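Below is a slice of the complex: some chains, not all, each in place.
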Amino acid sequence: MAFFDLPLSELWKYLPEREEPEDFDSFWKETLEESKKYPLNPIFEKVDFGLELVDTYDVTFSGYKGQRIKGWLIAPKNRSGKLPGIVEYIGYGGGRSFAYDFLLWANMGFIHLIMDTRGQGSSWSPGNTPDYDDEPFDPQYSGFMTRGILHPKKYYYRRVFTDAVRAVETLMAFPDVDRERIGITGGSQGGGITIAVAGLAPYVGIDIKIAMPDVPFLCHYRRAVEITDGYPYQEIVQYLKTHRDHVDKVFKTLSYFDGVNFAVRAKAKALFSVALMDNICPPSTVFAAYNYYGGEKEIKVYPFNGHEGGGTFHTYEKMKFAKRNLKD
Amino acid sequence: MAFFDLPLSELWKYLPEREEPEDFDSFWKETLEESKKYPLNPIFEKVDFGLELVDTYDVTFSGYKGQRIKGWLIAPKNRSGKLPGIVEYIGYGGGRSFAYDFLLWANMGFIHLIMDTRGQGSSWSPGNTPDYDDEPFDPQYSGFMTRGILHPKKYYYRRVFTDAVRAVETLMAFPDVDRERIGITGGSQGGGITIAVAGLAPYVGIDIKIAMPDVPFLCHYRRAVEITDGYPYQEIVQYLKTHRDHVDKVFKTLSYFDGVNFAVRAKAKALFSVALMDNICPPSTVFAAYNYYGGEKEIKVYPFNGHEGGGTFHTYEKMKFAKRNLKD
């Protein structure tokens, strides 16, 4: 991969005009309130995978409109006192897999919740949370990017982002978690959800201390579809290629789900990552969110990486950042 | 494309063991009866595209469990007496597009109904029929092949095949159609649906005179996924690649939807087509259905073609076959 986006010097100051619908705030307030009516009803069922240093729980909670969402919670075995917590969201197509795949944060002394992504979990890691809505699913291009894209209220990520907020509440409901020391993180789609949750948390009075989005997806769609051939952004292009009459409608819907609009509302202290050869989540789309981000922030730039981003090096950056901000 | 499947001499006698669940017949009888409870309620709304030789109608009817399905009906303008009718099903990913794209059969003196495929219509031609079920959608791989694949009752094609049977009833409900002279056709997925409808029609007492499946899809899944890398069969492989624990469940479900099992029950006179370099619908999967086909039959073999099959040459074969069997 060669460089294909703006030079780094321009990325640092890239502040494209935001496309924000007038009713953005009311749309999300209503959305979250509507789901709040359903009791969270979190269930933490212990599962024994033979791990001796951590406890693992099969998690179920009520997400969007009370629909039941799966997850895993991993906690240090002989814990005492309240521990800081971290919620993690998964990349596009993946599912929650199994608890033994997520040992890092518990080994760092955190209580860690992984949220399954509804309907996904069939492309690279398995998941088992269904997706559904009250109304039928309009025709869509393969994948999840265009499911319900003709109406903001029916768009797939409305449900996912709501689930994601409730996942934070679920972690907070776990007895040993210190509700004052909560972080959220995720890579790619998980990074996009992280930014969304950081922006939505204030609506529901949740205090998130840190947000760590890696090479985040779901930001600045307008530019993304123009600058990259990469999937999953390309799903939107493929849809518009067929539904030539729905271009405006589609971008209108997406404006309710744009990381740039969530970033501007976020308050959690943030550690971003971006890779300059990333054609899945092009650097300008990440910097658009970063530059607009409302909280204290820093970003690690990986110039010669694609969507794998900082990899194990960035893992360590996150470990240090989380320790510094949630433990020390 | 080089030859990659069995030699033609072996294809002619290829009769692989069929995987048929014991309750295949009852499954489908119940399925069709359940939907029959909903009134068909066909609506034919005339639409003026400026065509002077044909009338075009925007069609809506009740498919699976009464869900409303779209279509087009095209009929010669100054028709008199009852005319033979043809129902056409669309290839994977496509939608009903617009009526002016389907002029052939009406120009041949048939009344022609094109059925939209629920949920699709976003990959190459536009459609606008939603897909839905009573229950949430389990995680799936991108596309439609694995939607609901863990349970025969929830599998996507249960809904589609039911819609397709009802589409024939809808055509029959059009005043000028001669219900004794009905044909069905389609290419690829449309061909797979054609075989399914040919096999399902006897359950509901519909008399279909001719079936013309071109390079049909949805036949002999077991072999398909082993012999080709091509999509959409590959969607099943991709799903199983992640859900390694669901292999048996998936093939069990597919056995209710295998063209080979429909073919054995079909009675309509059939004209198949097959292409020997077709890696989307490999020749052995087509011949498996053809060789088991229960009615009078013939097949045109296109040795140097891929999934485009016989193209305009086969169109003419179909024109002659339909004329001979439905008009002369």
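We just call them A and B in the order they show up, numbering each chain from 1.
Rule of thumb we're sticking to: contacts are C-beta pairs under 8 Å (C-beta built on N, C-alpha and C of every residue); 3 or more make two chains touch, one makes a residue touch a chain.
Quick caveat: nothing in here was measured; it's all calculated off a predicted structure.
Peer 1: For validation: placed chains = 2, all identical. Expected total copies in the complex?
Peer 2: 6
Here is the rule we use: only the chains that are shown with their structure count from here on.
Peer 1: Under the definition above, what is the set of chain B residues touching chain A in their complex?
Peer 2: Those residues of chain B that touch chain A are 67, 93, 95, 119-132, 135-144, 146, 238-239, 242-243, 245.
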